[in-house]
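A single protein chain has been omitted; all remaining protein chains appear in their positions.
Chain nomenclature is as follows: A and B, assigned in order of appearance, with residue numbering initiated at 1 for each chain independently.
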Amino acid sequence: MTEFLQHIVNMLILGSTYALLGIGLTLIFGIMRVVNFAHGELYSFGAYFVYFAAILLGFNFFVSILIAIVAGCLLGALIEFVLLRPMRGADIDTTMLIMIGAMIVMQNGEQYIWGGVAKSVNTPFPQAPLVIGSVSVSWLSVFVFCASLALIAASYLLINKTKLGKAMRATFQDRDTASLMGVNIQMIYMATFALGSALAAAAGALLGPVYVISPQMGNLASLKAFAIVILGGLGSIGGATIGGFMLAFAEEMGAGYISSGYRDAMGFLIIIAVLLFKPTGLFARAERIG
Amino acid sequence: MKRYLPWIALVAAASIPLWLHDPYILNAFITTGIFIIAAMSLNLLLGYTGQLSLGHVAFFGIGAYASALVSLGFDVELLFGIRVVHEPWPVWTGLVMGVVVAAFFGYVVGKLSFRVRGAYFVIVTISFAEVVRLVALNWVELTQGPLALTSIPPVTLGLPGVGYYDLYSKQSYFYLVLAVLALSYVVISRLVNSRAGRAMVALKENESLAVSVGIDVTGYLVLAAVVSAGIAGAAGGLYAHYLKIIDPDVFLFLYTVTMVIMVITGGKGTLAGPIVGGLIFGFIPVFSRSFLGPELQWILYGLFMILIVFVLPEGIVPAIEKWFAARDKDPETPLVKSTQAHIQDAP
Partner (left out) sequence: MTKTKSVTALAAAALLSASFAVPGVAQTIRIGVNEPLTGPFAASGTYVVNGAKIAADEVNAKGGVLGKKIELVIEDNKSNPTEAAAVAEKLITNDKVPVMMGAWGSSLTLAVMPKLLEYKVPMLVETSSSGKITTSGNPYIFRISPPSSVEAHAFKDIFPKLHIKKVDFLVINNDWGRGAAEDFGKMLKANGVQVGNVETMDQAAQDMSAQLSKMKSSDSDTIMVTTAVEQLTLVLKQAAALGIKKQIVTTGGSQNPDQLIDQAGAAANGTYHLTTFAPWFADDTPDPAATKYFLGEWKKRGFHFAGATESFRGYDGIRTIVRAIEKAGKAEPAAIKDGMWKVDFSGLNGKIKFEKQGPAGRESGQSFPNVYLIKIDGGKISLPKL
């Protein structure tokens, strides 16, 4: 029972960050139809930026996280403007190839700038863990959990309660009609990519200090984000949130009670199963992907 | 003129070992050739049916493992105490089994995953490859997991009673790879120019129309997946017996990316595309190695990839064809139009 409770706590923390990663990707994937292979690189960009701001520039830890999120947002807007805008209307594999190219350039650029040796960021949190009964968790993880939930809630409000969010939803449902109704599609695409990138950078900024920061950290993040998006369905924030927690649950329980060697297979097995029985993801609105 | 082009290319390629004696470049030709074969098989799915398989390396790796295991032998215990012992077989049977096993997985994956399209199909195929990699990593009894299968024998040619000949030398491997490449080219070109191939292109262009005129969409897609997986398996078998060691790294996502780059930059949906793209991206690392640092080589690779997509979104081969067509005013009709006409003619 002790072990089970500990697994549940681990799952909640892991799941909240998975959700954050997934939401960014699902927005880009759903609204722009771009398979964003650079998502993991924006994640590691966020992590490196926290290192840069907190360790090298000496900013406060929390301020550094905010700076990293803003930087991720700007970088996303730049990528959209330079790489994606000229290719508007190209098919899905063409833009995907561009994003793979961007991924290769960014990952090796990171290694060129920072070197291959992993970096770590010290945090103002106490090292001694928070212990409740038999369950133990670090204070940093508690902070990451709360910050992730706050960001998830903020993006939910942004999409559902603001004018920009309304325009994004309209574009998601029918781009041409939205355009006719006076929605500035170019602006929506840029906002979407910037928002998605900011969320990825936020995930990296929060998790970088928890783990270590290395140029390859984005690879696994990208794969997991894809898994989450498929579980939740394209373009659904609620879906991505639940998908993130589900993936974390499967991994945690898989490693704890089945086999740690297959831990990372759990997510993919779920994906295959979901797609076979409910091809549009668990929570997607009815739609057809062409 | 255009009809003879493949023959000219084949003769030119066959002459390479006669005048090129640098083993390093020859080695680059062999590994590039192996990846070109894999890229050609991917092109059958991506270029002709429009389905982007990002897990294509799974078939490549399955072919490699199947071929290696058949020629090395294995001894595993399955569920309920059933024990399977396999004595080593000649290498060429391994290669054939590699093709068969990969094709079988192509059938299964095709049957299951063509229920979804577009982005979903992409993710299912990635997931499939990842699961296969993890099985290869963790089923230590069969695959030796991360300990790698080593001492894989080289390809042997020969007949029982007549004698065997081990293909140790680079030259003989070069010709073997070239032969498999030519064979795959013939198989793919026959297939895409057959009724089945026209049906595939038709459903790529307009699936609902294709369905409405009675084309068995899933049937043709599965056929394409089986042939494609089989050819990728052949490439994997060649890889295993050439490198003589395989481990779960054979499922690196990077290898799939390499294949996709070769197909798209060369020109998807053209027979020559993967070959042209393959030669370019197979040799960029060989040349950039001599004047750039390790990270910068990768950065150049990525930038070049983006650049090609920007400048020639259709790919290199279609761009060249267009250029020639404009110059010669060649009256040849593009493939797409003829197939659409074909659909409308269909009863």
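Following the convention adopted for this analysis, contacts are C-beta pairs under 8 Å (C-beta built on N, C-alpha and C of every residue); 3 or more make two chains touch, one makes a residue touch a chain.
Since the model is a prediction, treat every value here as computed from it, not as a measurement.
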Next item on the list: Provide the residue numbers of chain A that touch the chain removed from this figure.
Entry: 2-3, 6-7, 10, 14, 108, 111, 115-118, 120, 122, 127, 129, 131, 136-138, 141, 207, 211-212, 214-217, 219-220, 251-256, 260-261, 263-264
Margin query: Contact with the hidden chain only, please: which chain B residues?
Written below: 22-24, 27-28, 31, 137-138, 140, 145-148, 150-151, 168, 239, 243-247, 249-250, 252, 254, 285, 287, 289-292, 294-295, 297-298, 307
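One rule holds for everything that comes next: only the chains that are shown with their structure count from here on.
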Margin query: Which stretch or stretches of chain B touch chain A in the complex?
Written below: 46, 52, 112-113, 115-120, 122-124, 126-128, 130-131, 134-135, 137-138, 253, 257, 260-261, 264, 268, 293, 295-296, 298-299, 301-303, 305-306, 309-310, 313
Check: Taking the complex as given, what residues does chain A use to touch chain B?
Finding: 29, 33, 35, 83, 86-87, 90, 92-94, 96-98, 100-105, 107-109, 111-112, 219, 223, 226-227, 229-230, 234, 259, 261-262, 264-265, 268-269, 271-272, 275-276, 279-280, 289-290
